[in-house]
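Apart from one protein chain that is not included, each protein chain of the complex appears where it belongs.
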Amino acid sequence: MSKHPEGRQVKVGVLGATGTVGQRFITLLAHHPFFVIHALGASARSAGKLYPKAANWKQTTPIPAIVRDMVVHECDPKHFIDCAAIFSGLDADAAGEIESAFRTADLAVFSNAKNYRRDPHVPLIVPLANASHLSMIPQQRSLHQPPLKKGFILTNANCSTTGYVIPLVAMEKAFGPIETCMVTTMQAISGAGYPGVPSLDIMDNVVPYISGEEEKMEWETLKILGGIAQADDGTRTFDMHSRHPLRISASCNRVPVIDGHTMCVSVRFSRRPPPSPQQVREALVAYTPEAQTIGCPSAPVHAIFVHEEPDRPQPRLDRYYQDGAGVSVGRVRQCPVLDIKFVVLANNVSIGAATSSIINAELAILKGVLIA
Amino acid sequence: MSKHPEGRQVKVGVLGATGTVGQRFITLLAHHPFFVIHALGASARSAGKLYPKAANWKQTTPIPAIVRDMVVHECDPKHFIDCAAIFSGLDADAAGEIESAFRTADLAVFSNAKNYRRDPHVPLIVPLANASHLSMIPQQRSLHQPPLKKGFILTNANCSTTGYVIPLVAMEKAFGPIETCMVTTMQAISGAGYPGVPSLDIMDNVVPYISGEEEKMEWETLKILGGIAQADDGTRTFDMHSRHPLRISASCNRVPVIDGHTMCVSVRFSRRPPPSPQQVREALVAYTPEAQTIGCPSAPVHAIFVHEEPDRPQPRLDRYYQDGAGVSVGRVRQCPVLDIKFVVLANNVSIGAATSSIINAELAILKGVLIA
Amino acid sequence: MSKHPEGRQVKVGVLGATGTVGQRFITLLAHHPFFVIHALGASARSAGKLYPKAANWKQTTPIPAIVRDMVVHECDPKHFIDCAAIFSGLDADAAGEIESAFRTADLAVFSNAKNYRRDPHVPLIVPLANASHLSMIPQQRSLHQPPLKKGFILTNANCSTTGYVIPLVAMEKAFGPIETCMVTTMQAISGAGYPGVPSLDIMDNVVPYISGEEEKMEWETLKILGGIAQADDGTRTFDMHSRHPLRISASCNRVPVIDGHTMCVSVRFSRRPPPSPQQVREALVAYTPEAQTIGCPSAPVHAIFVHEEPDRPQPRLDRYYQDGAGVSVGRVRQCPVLDIKFVVLANNVSIGAATSSIINAELAILKGVLIA
Partner (left out) sequence: MSKHPEGRQVKVGVLGATGTVGQRFITLLAHHPFFVIHALGASARSAGKLYPKAANWKQTTPIPAIVRDMVVHECDPKHFIDCAAIFSGLDADAAGEIESAFRTADLAVFSNAKNYRRDPHVPLIVPLANASHLSMIPQQRSLHQPPLKKGFILTNANCSTTGYVIPLVAMEKAFGPIETCMVTTMQAISGAGYPGVPSLDIMDNVVPYISGEEEKMEWETLKILGGIAQADDGTRTFDMHSRHPLRISASCNRVPVIDGHTMCVSVRFSRRPPPSPQQVREALVAYTPEAQTIGCPSAPVHAIFVHEEPDRPQPRLDRYYQDGAGVSVGRVRQCPVLDIKFVVLANNVSIGAATSSIINAELAILKGVLIA
């Protein structure tokens, strides 16, 4: 993996460090070429304890040495002032106030929570899709009261949104606007955190509903796929794909799978005639997001891996490929109703959560947005 | 349950009696008000054995007393000449020749296999959807060489098709033609028979492909929802919904669920404006197929049970309602792309297989098509 | 099913009515020949609500009509004074105080909780095993301050204990004392209630530990298999099998099974030579507990169903046999270390919980202990 350009390690903090996403952040950051874990934050119940005592560790690799003797703090900015980046795995009920307080303390927050995704000044970035939205950070800082020098909030997307927007962006880049998209998800239990889904609810079962998920997918996709518009007064806003209105219909289901969201997607392009399945396949393979070209160390080699077998991708076989940092697409074929349909698999705990935040932070460093 | 109108029991045979569908036929026929099991057929390997020795019984109820001392025969019509109806649970590789031979022997075959579903003279009947197609039987008999007095083949539909056409028929009846339908299935392992899906392929997994299934759903739906056209020479044909062309796109997935296919469906009506979700809900509740009005004893009380809870239907909770003879619909709501979307659950081993054949036979008796 | 001897219905109350065990009580009592549900109790949070609003109903059959318009009360005896029997599905943290208060109010409590199982005056009754312990009720009443006319507490056993003591009692009855027993359990998730076991903890997993379960199995078995001793002052006590000391070693595991505890058991008898596997099989088949001979309507026809197939019992295939009211035993064979080993399956939500309490109440009526 490439070294941090300036050759020094960036101190980072992790909020919600004892939770599912926090544990994943710690696992990924333990041997990161840019970042070194400097402080851990969790709820008052965990504060003051050694990390191994505070966390109910559920990863398949042991607790990394670097946090084994670290004491967990409350999520107060004063414990994190030396951190150039804050990774937040906080739950939505805590993230709102805490992330705001951290930003006000001029800290750079990379959040996995939903609270600020709809904020008109906060970029909602899927790192393999819309890295260009990082350009909104300066305006966020300058409009803050008082204005900030270094602080900001940047969020990644919902785990389901993340997976399917990557091929959508690749397709729009190659073939122009998509005007219609239907998506049905089959989502893993780990997407609900821990303890999350009771086993009695999901074993030998499908739950055809995940609260708020369909709305998130339908809304977040527009912000991510959309561009940035500039008003006469110079203010820049997310255009929500409004120049080419895009209709999205999402149906979200929980299935008895541990990790990995599988999605059946169908799209219609504005362009007539639409691209053929083979052209789409080639465009997906060729897709190279900025996270790769700029050299983000956590970016996968294949942003989109395209399967030729008829029965792939499958979560159990494909979710850990490239440590879950890319997405897998298969069954690219004609849709009798729209133009093209396909299957996407995204590892919801990797690219769908912690890995996204980390690549976002790598992008922020490499693009000079993060002031370390 | 109502009695057979003529007060006597109709002798029936079961082909493929040792397999999954055959076991289900036997369970359902063991205490049936019209039918009495008279003969069992299976492969040469099983022939000559007592049924309990031949079958690897996998039902949760014990082997019914009536078949416990019955000897299994080969699937030769000579062993079944006393049977007024033959229920076939044969696999597709055997069903073609055997079912044809049984028909030629002037026997009435109710088949669960796919072989004759596309035959232009064979009705493809989902008993809660298109009982009217029974009217094609006389023509099938008269066109057979030599013409038949009693024999025919009648098939039920694929287990996935069956589940979602029932609400589609109810909607078309209330609101006129549907012009577009997108459906994504999450299908149970029992749909693949036994031994069927290896556990290593499906535990903690989704397989986004079932060979031939999407084509079946897209084709069978047209035959079932379509009407019957009459040519100038009097010949009657299935019109494949051609007066109102219907485009269907199906995406089929296998999920780790034992019984019960869950499907996310979205439809667009010809009629503008389309019905509201509430109007659709009411139409589904009000739907009363002929199988109910004519008094089929195996027809469910609720052909379509409509759930109001946001997270239903679920296979584990709802698949055994009414012994799996009806379907459950939930989450009827507006679709941002088409008109209405909803979730259907159908018990693939009941209404999706054996129960359908049995209600079809009940219909054939009550409508005078079956000559017992 | 037989009618209540005196021809009238006994009014009963259900505590913890909204929980898993409470829902099962309601399902079983809805059409009971002796009992009629008269009052429902739950936590303050549910009190005042209609039952369907208060309960998150998780059974596969719909909410019974009789409770659909019933208002849930707090668990205060004043709401239950007309009830001749109280079925308690309360959690252990609530059961202690509430069940005691109900007894003090002279009510007869049939508890599924662990709180009073070790009380020296409270019978711990597995209805297919030690119905004779009902004889301790009069002493419990007379020693209460103030003495009671009708009230008492009677508990059933832990769901794992229940399953394996039934064959143990049958064996002791036929062959005399067992002196050693080793048991390893594979327990269903429903044994932990709802929400109970997080899916992330048990999918594709075994958890080789259930807090307190091994101690319960080792202790409760002694109370159940033991007799009743009488002191010189006439006081009667449970003898804990002390005349023939019995050593038990239990290892308890949670496995990804929804309902049904499977247990591998090995025993050594005092008697030399020990019985053969065939003799044990015959003794198990012949075992007829008092609950059957006295005519308890919920008692199964086969207290112990003995399988001859090498691979049975299995929870998915056998747990619903006789509605889960009996136990299944299979693989009775010689043990190279002790004498005889075998596999037991017990439906933990039926005979392992609510069904036991109900048969206990039936026994109490038929033996004249319950004063209705």
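All chains are identified by letter, namely A, B and C, in their written order; residue positions are counted from 1 within each chain.
One rule holds for everything that comes next: a contact is a pair of C-beta atoms (placed from the backbone, for glycine too) under 8 Å apart; a residue touches a chain by one contact, two chains touch by 3 or more.
Predicted model only: the values in this text are computed from it and were never measured.
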item	value
Among the chains presented, those that the missing one touches	A, B, C
Residue among C:L128, C:V257, C:A325 or C:I351 touching the omitted chain	C:V257
Hidden partner chain, touching residue among C:S46, C:S266 or C:Q292	C:S266
Interface with the undisplayed chain - residues on chain B	58, 189-190, 194-204, 256, 258
Touching residues (missing chain, whole complex) on chain A	58, 60, 62, 203-204, 258, 316-318, 320-321
Where the unshown chain meets chain C, residue by residue	180-182, 184, 186, 203-209, 211, 218, 247-249, 251, 253, 255-258, 262, 264, 266, 310-317, 330-331, 335-338, 341, 343
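Note that in this section only the chains that are shown with their structure count from here on.
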item	value
Gap in Å, rounded to a whole number, between the CA centres of chain B and chain A	44
Centre distance in Å when chain A and chain C are each reduced to the mean of their C-alpha atoms	49
Sequence positions of chain B contacting 2 or more other chains	203-204, 258, 316-317
